[in-house]
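What follows is a set of notes on a single structure, which appears directly below.
For this view, one protein chain was removed and the others were kept in their places.
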Amino acid sequence: MSKHVFVFAEQRDGVIQKVSYELIGEARTLADDLGQSVVAILLGDKIADAARSLIAAGADECVVVEDPVLGEYMTEPYAKAVHAIVQERDPEIVLYGATAIGRDLAPRVSARVHTGLTADCTSLEIDKETKDLRMTRPAFGGNIMATILCTDFRPQMATVRPGVMQPLDRDENREGVITPFMVEYTPADQNVKIREVVKSTRKAADITGAKVLVSGGRGIGNAENFALLRDLADELGGEVSSSRANVDAGWIERDRQVGQTGKTVRPDLYMACGISGAIQHLAGMEDSEYIIAINKNKDAPIFGVADLGIVGDATVIIPKLTQALKKIKG
Amino acid sequence: MKIIVCMKQVPDTTEVRLNPETGTLIREGVPSIINPDDKAGIESALRLKDQFPGTTVTVLSMGLPQVDVAMRECLAMGCDDAILLTDRPLGGADTWATSSTLAAALKKLDFDLIICGRQAIDGDTAQVGPQIAEHLHLPQVSYVEEILEAAEDHLVLKRQFEDRYHVIEVQLPCLITTLSELNAPRYMTVGGIFDAYREREIQIWSLEDIKDTVDMGSIGLKGSPTRVAKSGTKEVKGAGEVHEVTPDEAVDLLLERLSVIHII
Partner (left out) sequence: MDFNLSKEHMLTQELYRSFAQNEVKPLAEDIDEEERFPTETVEKLARYGFLGIPFPKEYGGQGGDNLAYVMAVEELSKVCGTTGVIVSAHTSLCCAPIYENGTDAQKQKYLPDLLSGRKLGAFGLTEPGAGTDAAGQQTSAVLDGDHYILNGNKIFITNAGPAEVYIIFAMTDKSQGTRGISAFIVEKSAPGFSVGKKERKMGIRASSTAELIMENCIIPKENLLGREGKGYGIAMKTLDGGRIGIAAQGLGIGEGAIEETIQYVQERKQFNRRISQFQNTQFELAAMHTKMEAARLLVYAAAQKKDEQKPYSMDAAMAKLFASEAASDVTRRCVQLYGGYGYTREYPVERMMRDAKITEIYEGTSEVQKMVIAGGLGVK
């Protein structure tokens, strides 16, 4: 009988990625509904110390595979390990982050195991009657939401969109089991050669962690006007983000893009400036706590999701607002 | 070099609109296009062909007969062959069944390199490429952002991650998945279009053509481990207030609201 909710805990350079904690938080809810446990899978080189962090985040157990070949992500060594664990432990569910790693690893493993995989889920729940996992995800470019079931195959696998699920509060005193797991690697398992690993020198902007986002759309007009947004973001203790158009135009970095093909954010405040509100963009921010939209066009779709909408020119209003805020502070 | 590019014809989801009354998708009149990530794959195959004379590029697709026009487009861009796998029992396939079926077709063909687009803009799963690689026991490199070097027996690729990239060397045969950022695909030529329709044939394959390589339990709706339980348009967060005011009034309103929601 397949049992327990497994989470592939992604690490890079020995650092557990935020999405892993989000997955554990969600896995906890699912496991509780099933009356089962949360088991994290951690692969890496000399990584065992990080396993404690996963327990503190809510895992009941952490299965650890350590090997030099697992230091930097490579498809086959990782797939072999996860597959071996799945074969031995027969999970009910396995969750991965829908990252550049997860979306490469999960399909490979699911094909090896011969089971179903659902991509990029934004919502998961256990069906009250059947106890199957109901996996909900956007499709059709983000225009529709589909709920997927994998009734006859186990484990039910899903990749989960980062920035959507809620991690639990950490409890450093939480008790859990750390289980070493052995995988025999041969040279044949390294079927590609990593010649070089080049990390982004620029510290990537983490808009997913920001509490306030001042976001610019095409209505911002040009690259220079982003400075206006930056000034306001600074005043509000937030970050600047953007819709896709400006990123494609090269006015702002891609890691600040919000939307279906960018990042999903849920800040306390999302200020949409000169953003029309195309579905692909809404998909990335509509769960924000409070949405303020400023747009010259009264009929812009963004006003359909904004808590407060102002019809006007953002490039005029934003600097005035920044000034006003400075005056209040000063 | 023998290259096979897997291509999917998709509705142009960037053009899809919602019916304002019913809230459902308007699918009619939405143009069908070659999936953008796949088109980048076709372009990279054609560039390898430019680089290595004697290279052949075959496009393979699984879909309905209307995919014919997308295949002609590929031929008009410069591909050498086009194979359309179409048959009723193949319909309703999830990514397992799709990848199994395509793998069965690929087993009947000679190849050094298989190129898949990273993901389709309708399914958005990014699963089929890696699953095909698994079925065929090939090394995979996904999220290929650039082809740095190409030789008759190996490739050197730039593999994209969010915070870094890998320079990867992989021996052929292998499978790669391409991002639309990889290149700007060439246009068809007028002569290529006339040729595609008047001189060339699209090979049409049915289940019969792959019956010795396919697992009949892994095709179509019946062979799909996952299925759609329900789908619909999202419940959009309702609209709040909209004010048409002067910039100064707007600032007052914003200050008041920012205070109410405890931002300031």
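Letters are used for the chains, namely A and B, taken in the order the chains are written, and counting of residues starts over at 1 for each.
What we mean here is this: a contact is a pair of C-beta atoms (placed from the backbone, for glycine too) under 8 Å apart; a residue touches a chain by one contact, two chains touch by 3 or more.
Just so it is clear, the structure is predicted and the values come from calculations on it, not from any experiment.
A.B. asks: Please provide the labels of all shown chains that the missing chain touches.
C.D. replies: Computed over the complete complex, the missing chain touches B.
A.B. asks: Write down which of B:64, B:188 or B:264 is the residue touching the left-out chain.
C.D. replies: Reading the full complex, the residue touching the unseen chain is B:188.
A.B. asks: Need a quick check: the contact residues on subunit B for the chain that isn't drawn.
C.D. replies: So the residues of subunit B touching the missing chain come out as 69, 72-73, 76, 186-198.
By definition in this document, only the chains that are shown with their structure count from here on.
A.B. asks: If you average the CA atoms of subunit A and of subunit B, how many Å lie between those two points?
C.D. replies: Taking the mean C-alpha position of each chain, the two centres sit 22 Å apart.
A.B. asks: Within their complex, state which residues of subunit B touch subunit A.
C.D. replies: Touching subunit A: residues 11, 13-14, 16, 18, 25, 94-96, 99, 121-131, 133-135, 139-143, 156, 160-171, 174, 224-234, 236-248, 250-251, 253-255, 257-258, 261, 263-264 of subunit B.
A.B. asks: In their complex, what parts of subunit A are in touch with subunit B?
C.D. replies: These residues of subunit A touch subunit B: 12, 72-73, 75-76, 79, 99-101, 103-104, 106-108, 110-112, 114-120, 134, 137-153, 191-200, 204, 212, 236, 255, 268-269, 279-280, 282, 286-287, 289-292, 294, 298, 303-313, 316-317, 320-321, 324-325, 328.
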